[in-house]
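As you look at this complex, bear in mind that one protein chain is not there, while each of the others sits in place.
Right after this comes subunit A.
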Amino acid sequence: MATAGHAPTSSEYIVHHLTQLNTSGHAQESVIDWSILNIDTLFYSVLIGAISLYFLWRAASKATSGVPGRFQSAVEILVEMVADQAKGIVHSAESRKFVAPLALTVFVWIFLMNAMDLLPVDLLPRIGEMFGIPYMRVVATADLNGALGMSIGVLLVCIYYNIKIKGAKGWIHELFTAPFGNHPLLYPVNFIMQMIEFLAKTISHGMRLFGNMYAGELVFMLIALLGGTATVMGFVGHVVAGTVWAIFHILIITLQAFIFMMLALVYIGQAHESH
């Protein structure tokens, strides 16, 4: 950011912080460009995924039916919460063998990616700059690619279970006959409705997470700008607003992770039900 000579304006600061580090070496210009990868999003999501799985795996490999330690208890509470939710929504025990771990992974992974928001907004990007990394966004869920990637993953699981439970023929039949009824005139309407439903589910699923985290990140940046004014009022404002928003954000990151998990379960549960 720091172009030699002058400090960035507020607008430059925000734009800089919202720019992904990608393989093209500069900010992406077109809205969709499949030749570009966001290195920061991938790095942080893989890193956090690996860390969360490492801890879950450690708890799992040491799990005993005897008296559990604190760490094991904590993981067990989490697993039991997810298992209960899955049991209430997905009624096939066979499917739950895949769906419940999916829900657990999604919850823990998203929660930890969201939690990156609680680090000071400038901490990691500034460290990156010292090593010559020009851009860095640390919250992988505040990248639309990250959030939509996961929601499309859930969509693929939904399609898989639709075909598995109803058979390819049964599912295609359902696509054309539900929700309005089995009549040739209604086939196109039904099909369009179904497509809109899938599209709306998936996009709203990913967008809800992305929107919340993006907005949260933006507010943290605005608060950081207050402190950046280097006045007494700005400093006090930064401390007060930053504290309040960070505490409130603890609720948001947990809630968003939980909502994403619950919606994933609900959508997969719907794939099990015939209309």
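We adopt the following convention: contacts are C-beta pairs under 8 Å (C-beta built on N, C-alpha and C of every residue); 3 or more make two chains touch, one makes a residue touch a chain; residues count from 1.
As a working rule, contacts and distances are computed from a predicted model.
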The complex's invisible chain, by UniProt name, from "Allophanate hydrolase", "Sugar ABC transporter permease", "Cytochrome d ubiquinol oxidase subunit 1" or "ATP synthase subunit b": "ATP synthase subunit b"
Which residue of A:Y13, A:W109, A:Y161 or A:Y267 touches the chain not shown here: A:W109
From A:P8, A:G49 or A:G128, residue that would touch the chain that is not displayed: A:G49
Missing-chain contacts mapped onto subunit A: 20, 22, 28, 30-38, 41-42, 45-46, 49, 53, 56-57, 59-61, 63-66, 68, 72, 75-76, 79-80, 83, 97-98, 100-102, 104-106, 109, 140, 143-146, 148-150, 152-153, 156, 210, 214
